[in-house]
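Can you keep this structure in mind? I'll have questions shortly.
Of the protein chains in this complex, all but one are displayed in their positions.
Take a look at subunit A:
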Amino acid sequence: MERWREAGSAAVAEAIAERLASDVEGNSIYLLMNPEGRRLAGNLDRWPQGVPAGTDWAFDTVQRDGLTTEARLNVMELGNGYRLAVGRDVTEKQRLRDLLAEGIAWSAFAALIFAVTGAAVLRRALEQRLLPAAQTAEAIAAGDLSHRVPLSARNDEFDRLGRSMNTMLDRIDRLMEGIRGVSDSIAHDLRTPIARARAKLEEAVVGPDDPETLRAAMERGITDLDNITRVFEALLRIAEAEAGARRAAFAQTDLTPVLADVAEFYGAVAESRGQVLETDLPPVLETVGDRDLLAQAAGNLIDNALKFTPEGGHVRLTARALPRERIEIVVEDSGPGLAPEDRARAGTRFFRADSSRATPGSGLGLSLVRAVARLHGGDLLLEDAPQELRGSPGLRATIRLGSA
């Protein structure tokens, strides 16, 4: 415009030629027309018809060097019939935009494909990893408790899940076993004394009417019933301990006085049989547990030791704290000990070693000890006692209590 005012159409034409020459990309569009409609300068073949004069930047299709292209144009009247069109070829841009749009569409499509296949693969992988757990759960729901979730070596969250499932299943299995054990025991070992008591009473009814005999038979019957009740109580207590139902009664307890009391309690028995019951207890032995059950467990061990140790024998009760809040209660005796093959079975309900058939007892003592130890996060260990307790190998029973 300035050139026009200063120097007229020739100068404009010159400026246009200059600009076109310096335009490397070749996108610039110029066209200067004289009033007769003749091209004075510029690179358009024809005056763009679609763009009215005075509009700012409109799109139109123009003829440029014999080619039809898209352009953005600004058309102005310079006066005296001279017209100037200035613009920019946007074909490249258009093409670029199309290319971009296409690219985006394709990549979106590709992303979608990837997402769908990825999800499918992931889902498959998840299913694959969870399949064993699901199969195990199904098998268990169907009633077969022996199944366990197979674990991989990866030790990832699935393995952790599997492991906790397995722990849970082990626990359930143990409880089921306990229930089965109790019902088996009830079936086997309560039936026998019940049958015996029944037989005796029946015999008394049909027997001679001698009041003395009758009375004796009835008394024996009552004794039998009392024994049945005791066995029953013991079984219930074991079941209670095994089921963990007694954990509600757990409290902070100092085991030393508890054990000292038990030792004193059974000490009288030892004394009456000419046995020696020694104790070696720390001044304080704090733990969390059920006082009554722990006393009973220690009592059962001492009672066993005293029963199987001959007159003049030694029984020793020791307890000590182990690292990590674990506690060990040991009862050693100078008795005949247990044969290795019996050791594994001792602690199962009603097991009685052949050598002990003559001694009184229900065969439930060690079961209870084991159940109590397990309730307190520990276990019962049976081994040969050290020789220092004189004589025969003897038995050493250890209750380990974990930090329950």
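Here is the rule we go by: a contact is a pair of C-beta atoms (placed from the backbone, for glycine too) under 8 Å apart; a residue touches a chain by one contact, two chains touch by 3 or more; residues count from 1.
In the analysis below, contacts and distances are computed from a predicted model.
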(message) I notice the complex is incomplete. Of the names "ABC transporter ATP-binding protein", "Carbon monoxide dehydrogenase medium chain", "Response regulator transcription factor" or "Cellulose synthase operon protein YhjQ", which is the UniProt protein name for the chain that's not shown?
(response) "Response regulator transcription factor"
(message) Just to verify: which one of A:95, A:171, A:198 or A:230 makes contact with the chain not shown?
(response) A:230
(request) Touching the absent chain in the whole complex: find that residue among A:269, A:288 or A:321. (result) A:269
(message) Using the touch definition from the top, which of A:162, A:221 or A:299 touches the missing chain?
(response) A:299
(request) Please pick, from A:240, A:328, A:342 or A:384, the residue that touches the omitted chain in the full complex. (result) A:240
(message) Take the complete complex as the reference. Which residues in subunit A touch the chain that isn't displayed?
(response) 222, 225-226, 229-230, 233-234, 236-237, 240, 245-246, 248-249, 261, 264-266, 268-269, 271-272, 292-293, 295-296, 299-300, 303, 306-307, 361-362, 365
